[in-house]
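Omission of a single protein chain aside, the complex is shown with its protein chains in their original locations.
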Amino acid sequence: MAAEANAQTSAQAVRRPIAETLRTVFGPLVQLLLFVIGSAIALSLLVILLSLVQLGARPDLLTRTLTILPQVLIDGLVRGFLFSTIALGYTMVYGVLEFINFAHGEIFMVGGVTGAAVGLFLASVGLLEGMNPLFFVLLVVLIGMIVSGTLAVTVERIAYRPLRGAPRLVPLISAIGVSLVLQDVVRLIMTNSPLGFNARYQSPDFGPPIRLFEMTLGDRPVPIIISPKALVFITAAVIMLIVLNYLVNATRLGKAIRATAQDMSTASLMGINVNRIITLTFLIGGALGGAAGALFGLNVGTVNPYMGFIPGLKAFTAAVLGGIGNITGAMVGGLVLGFLEAFVASYLSLFTNGALSGAAYADIAAFSILILILIFRPSGLLGESTTQKV
Amino acid sequence: MALLKLEDVHTYYGKIHALKGISITVNKGEIVTLIGSNGAGKSTTLRTISGLLAPRQGQVLLNDERIDRIPSHEIVKRGIAQSPEGRRIFPRLTVLENLEMGAYLHSTRSVTYQEDLERVFTLFPRLRERVSQKGGTLSGGEQQMLAIGRALMTRPQVLLLDEPSMGLAPVLVEQIFEIIETINAQGMTVLLVEQNALQALGIAHRGYVLQSGRIILEDEAKVLRDNETVQKSYLGLE
Amino acid sequence: MALLEATNVTKTFGGLTAVNDVTLMIEKGSIASVIGPNGAGKTTFFNMLTGIYKPDKGAILFDGTSIAGMRSDRIAALGMRRTFQNIRLFNNMTVLENVLVGMHTRLHIPFWQIIASAPGVRREETKARDEARERLAYVGLDAKREELAKNLPYGDQRRLEIARALAGDPKLILLDEPTAGMNPQETDAATGLIRRLRDDLGLTVVLIEHDMRLVMSISERISVLDYGTKIAEGDAHTIRSNPRVIEAYLGKGAAGAAA
Partner (left out) sequence: MATMSPPTNLWEQVKATLSRGPTGYSFLGLYAAICTWLLLTNPRTSLNTDIAFALFLLLLLLIYRSQVALGFKVVLGGLMLFVVLPIFGTLNPFYIDVATQAGIFVALALGLNVVVGFAGLLDLGYVAFFAVGAYLWGIMSTEQMTLMNPAWSPVPPIMFYPFILLGLIVGATFGVLLGLPVLRLRGDYLAIVTLGFGEVIRVLANNLDRPINITNGSQGIRGIERPPLIFADFVRNTLGLNLDDQQLYQQFFYFAVLLIVMLTVVVVSRLKHSRIGRAWEAIREDETAAIAQGIPLVRTKLLAFAVGASFAGAMGVIFASKQLFINPPTFDLIRSINILAMVILGGMGSIPGVMLGAVLVTMLDLQILPRLATVLRDLQRAGAPIPAAFDPTQYQRLFFGLLLILMMIFRPTGILPDERRKEELVEDQVVDLPLDDGEVDSGEPPPPTQAPPGSGPIA
């Protein structure tokens, strides 16, 4: 009996079955998918219902609602993955250090600016024209990751590490300082370089929008399109999420990160170099942020030094929404928030007949969600319910 | 032969002078215990040895090699393991993962890892039963076993135990002390910090009595047990 | 008459039942102890009594008022005070200020008068200071009243926590491991103080303790928790000879030693 149990545990310890690894890596993604579909359906039903309620007063409302719905969903998905990838940076650092890296939005911004700079450089040497778009994406993402990752690690070394062990608010204030400094330093660099304050993000031609399908509403056909850049963005984000999941859940390093997150000094008693783990956490979070920045800039077409602030704040909201410290939570939170914003941005003005501008109130919606979540479920959608210990 | 040696060690917490010149020798194969009241510097001594605190003065030697200037994760590599005060299990890792963390410096694919694991499970059969349970859901006694087991997984030369009996039911305290004796009988050198001085002196070979950061007495455990001061202040015998 | 009645109190965290259907009566003017291994649910139980957790099930009656799920500060205002297992003083405040904070519920000068510096403000403040010093003198800390709490030695910190609790003029005081980390000499002093709380001040005292010598010598009634369930209750003699308690908690040797 003992021997049997022994054999079992040994086998478990030596070779984790591949199925198990697959489960730990892809399980969260399935969960993510469910949340994506769930929130898409829920929100769609909601707007349809709202348009039906107003049907008497505005008969064309339902058609208009349905016409833009697929586009809103795609927009939500793009926003969602944007928030997810940035939120991961917040959540990883928070998981390990219990510290809100306020400057993470700026790390993201630096990724975007780097991408634009690469584009500009390639254009100036004449390489951009004939370049394969996918290769270009790969290039800017890689360079964005390297620059942002390095920056994040440097920031940690200079502005956060000396403050470890100080009361909570001290590193947070320092992080706010870093955020401001980065904004202005990048502004200084951009305005004194060919980029300019509002830099155009040059890229090779990605071709015409892809026609997904066409639907007929009443008598006119409505094509549903997605821009190739958005498609690239979504694909890249999904790949990054898979890799990160593998890294954290299925490798020895990931386990060391989790152990450090739970108890730093004990982790060092196990022979784990805690400082290296923290550096690594900032590197990974920063690189993800940089990649998101490079892709986001590409998608939007311009970058500026202040572009990181609002997405950063929203990504933080997403991280809290999903349960801060929880990687899957950050992804789920990002996507749910992305959908929500896309719906508010598109439908608010439609339903109020243009009286309220959706884009402006989408921000308010995001912050209201943050407040509501923190009040009613501070541990977030997937977070662990932490009870205060006395 | 002195395996671990502290020479005139001074450690500070900020401005607080916590250790005021501690000299301790731990020989191979011994159980040495540090006793003293709260705040005397027992835990601080252990934390200084394991590198969680850096001494401002004096040196710590392991096999005559100085280890007081290297970080704690390096000290583990040299062969010092600590089961920290309050056990400090990783609450959201399973029992097995906790043990794997103990073996962080060794490959979990190696044969020796299997042997280490087997040894821990033999010492603590309860852990084998709970191998896939989260550390945080274990009872106090089981957590203590896991903490000791995890420390053993680092394959140490010296095992530092910080208050292993703290907060355990009296019935479990006996068990833990028996296990420490067993581990020692298998050849492990142990440096034990205990509030429960009576039982600590019962299993130790030698002991040191600490009082506000200084060593006031050191001797064979038996002699200390018969010492009047020790009896009055630390053993509660009148 | 029971000052505190907890009936069928249950608390679960996720899937884990920390306190399971525990009933406990504390007589007015008695010293009672709750013992059991770590993780048995003792502190969770205290946390429910003091309103830090809300019990999932069961009723708690304190001095005739139902307090299950009531906010901590209101329970404290009703006259139930506690100390913490891992001392929680206001470290960067002076000893005297710690006690003054403990007096918070008894100070009533309204906001507007403070701003206007009305004459009543100084009067109340002076009175509070005098009373706080009395409490400090009672536990023997008056001489150290201007020191920062964090600079006190361990034993004094424990006593300051008791003084702070006394400042609220409580009816019931809950002590969570008041002698943890003390050597036998210090423990004896603490035992004396706990006894005086009841004998001089007429307080009702409930203890969580691991030191069996203290528990057995001081308490009129002992309740034993194991895995969240009350497995025994009675006076020292009953508990010491209860086979279930010996098996689950005391062990044979210790039961003898504590005798």
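Per-chain residue numbering starts at 1, and chain names A, B and C are given in the order in which the chains are listed.
Going forward, a residue touches a chain if its C-beta (ideal position, glycine included) is under 8 Å from a C-beta of that chain, and two chains touch if they have at least 3 such contacts.
Predicted model, so just to flag it, every value in this text is computed and none were measured.
Interface note for the absent chain: among B:K134, B:R155, B:H205 or B:K222, the touching residue is B:K134. From the options A:L43, A:L61, A:M270 or A:L370, the residue with contact to the unseen chain in the full assembly is A:L370.
Within the full complex, the residue among B:T44, B:T108 or B:S233 touching the omitted chain is B:T44. Residue-wise, the contact with the chain that is not shown comes from A:T328, picked out of A:T114, A:T328 or A:S346.
In the full complex, subunit C touches the hidden chain at residues 13-16, 18, 38-44, 50-52, 71-74, 76-77, 81-82, 84-86, 88-93, 97, 100-102, 104-105, 107, 109, 111, 114-115, 117, 121, 125, 128, 148, 150, 154, 164, 168, 177, 181. On the side of subunit A, the interface with the absent chain consists of residues 23-25, 27-28, 31, 91-92, 94-96, 98-100, 158-159, 162-174, 176-185, 187-188, 191-192, 245, 248-249, 254, 257-258, 261-262, 264-265, 309, 313, 316-317, 320, 323, 325-329, 352, 355-357, 360-361, 363-364, 367-368, 370-371, 374-375, 378, 382-390, using the contact rule stated above.
What we mean here is this: only the chains that are shown with their structure count from here on.
Summarising the inter-chain layout, the chain whose CA centre lies farthest from the centre of subunit C is A. Separating the centre of subunit B from that of subunit C, both taken as means of CA atoms, is a distance of 32 Å.
A straight line joining the Cα centres of subunit A and subunit C is 48 Å long.
With touch defined as above, subunit A holds no residue shared between interfaces to two or more other chains. Within the complex formed with subunit C, the subunit B residues making contact are 37-39, 137, 139-141, 167-174, 195, 232-236.
Residues 50-52, 71-73, 76-77, 81-82, 84, 88, 90-93, 96-97, 100-102, 104-105, 108-109, 113-114, 117-118, 121, 125, 128, 131, 150-151, 154 of subunit B are the ones touching subunit A in the complex. Chain contact summary for the complex, subunit A toward subunit B: residues 2, 5-6, 9-10, 12-14, 252, 255-256, 258-259, 262-263, 265-275, 384.
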